[in-house]
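Complex shown without one protein chain; remaining protein chains in place.
Entry: chain A
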Amino acid sequence: MTTDLPSTNPSDELHDDPNPRTPHTPGTSGTGFDPDAIVVTGIGAVLPTGRGPEALWSAWRQAQPALSPYRDPYVRTRKISHFGHVPDALQEESRDSVPHKLRKFGTPFTFNAVLAAQDAMAAAGESWQQVPEERRGLYVAQDDSTDLSAAAFHKALDNARTDHSPEAGVNLTRLVAEAFGNAATFNPFTVIRALNNNTLALISIAQRFRGDCAAFVQDAGAALGALQRAAFTLREGTCDTALVVGAGSYNEPLKLAAQYRAGHLTPGGPDGAALRSFDAERDGTVLAEGAVALVLERAGDAAARGARPLVTFLGAALRPAVDSGVGPSALAEGPRGLLAEHGLTPDTLGAVLADGKGTVRHDAAEAELLRALLKDSGVLVGSLRPVTGTLGAAGPLAELALAPHLFATGELPPIAHLRTPPDDGTDFVMGAPRKRRIDSVLSLHSTFNGFAGALLAQRPHTD
């Protein structure tokens, strides 16, 4: 799957920015070609919006959420109203992309990751295949979902349930042990599937990666960690190309229950507008699943093989939100440091992609951060979250995958369902896409477990 980007200027149909500013060309794009810059040359995506970054862009631009009523063969509930499911047909494509002998080790979201990786590598061009296997780095961000779920344990649990003890006790433990000890009722590969490096293993084998590697599990922060380490090893010369993959699914009974208990999930929202980032009537997030893969290279290497750079990755920050978990002072440390490191100031940004989970608490904290960070800079703020839901490990990569479209079209799509934004001076995009030259993008992220971060990207040098 190739990345087909428009190369013309923004359409006249768009709403012109009332405060157009002088285009800013930060870093190397205005000063010449930097062969050591880290660029993205291939993108693959398997998301609720469909396959590929174009499907994601199209859904975002048209403000068409890909969230649907929650469904699962093993979990019946009305309390989980919506979910960002990968479409069934696409999920089948994912499974089919995995060599048959490897399928027993994987989970549906691992299969999504393999397909996204395959698409990203294809998009990077045929000459990319010439990179020796030993020089291909692989950095994976995986959700904390495991196969140790009700689905995996169904048979064992069913057997154990023949004991009708009201409380879990020694006898019940014994029954479970017997059920688990029987290979006929317990899939021996369950533990492999539950390993959080499962995605790394399958991609390395299916797509032939033998270079430097790492795997992270840290909610959305995992993708920031993976991007950081990938860029670092490319700059150090430890590898010649790096595939960064984020994948996961929140569709696991224990995770859903935990999020519901925490009050993070929307009961459904009015008019089917399930996830209402930053809106005064927001009432929770919608969890989702999917995978995004990005091929990273040094700009000089990409140029040498004739590859088209899609976006320059400047850096990422990931810090513990020590103060309160989502407190604005902690959240601000990452983006401020990141901007300063690259000689940028908030007012020179082309756009900010906010996290916008849609929970009352997270969005209030993020709105406060945005106000503190952007003040009266006039920088446009968008959010992908109402379209895809909360993606976990794939989330930050999905936003990086959209950056080429932002640069090419010069438009920032609206935040779907946003009618009453915070009245604090932050310029949230509402109603229709806003037109403006966009050379740099800052995307913000917080996790459910006390980490906060950001990533910074800019228009690549394409002479």
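Keep this in mind: a contact is a pair of C-beta atoms (placed from the backbone, for glycine too) under 8 Å apart; a residue touches a chain by one contact, two chains touch by 3 or more; residues count from 1.
Just so it is clear, contacts and distances are computed from a predicted model.
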- [ ] From the list "3-oxoacyl-(Acyl-carrier-protein) synthase II KasA", "ABC transporter permease", "Negative regulatory protein YxlE" or "Zinc transport system ATP-binding protein", give the UniProt name belonging to the chain omitted from this structure.
- [x] "3-oxoacyl-(Acyl-carrier-protein) synthase II KasA"
Task: From A:E333, A:E366, A:E399 or A:D427, residue that would touch the chain that is not displayed - done: A:E333
Open item on the list: One chain isn't shown here. Among A:N198, A:T285 or A:T426, which residue touches it?
Closed with: A:N198
Task: Interface with the unshown chain - residue positions in chain A - done: 74-80, 102, 105, 133-134, 138, 142, 144, 146, 148-151, 153-154, 156-158, 160-161, 167-168, 170, 172-174, 176-177, 180-181, 183, 186, 188-192, 194-198, 200-202, 204-205, 208-219, 221-222, 225, 228-229, 232, 236, 238, 253-254, 256-258, 260-261, 317-320, 322, 333, 337, 448-451
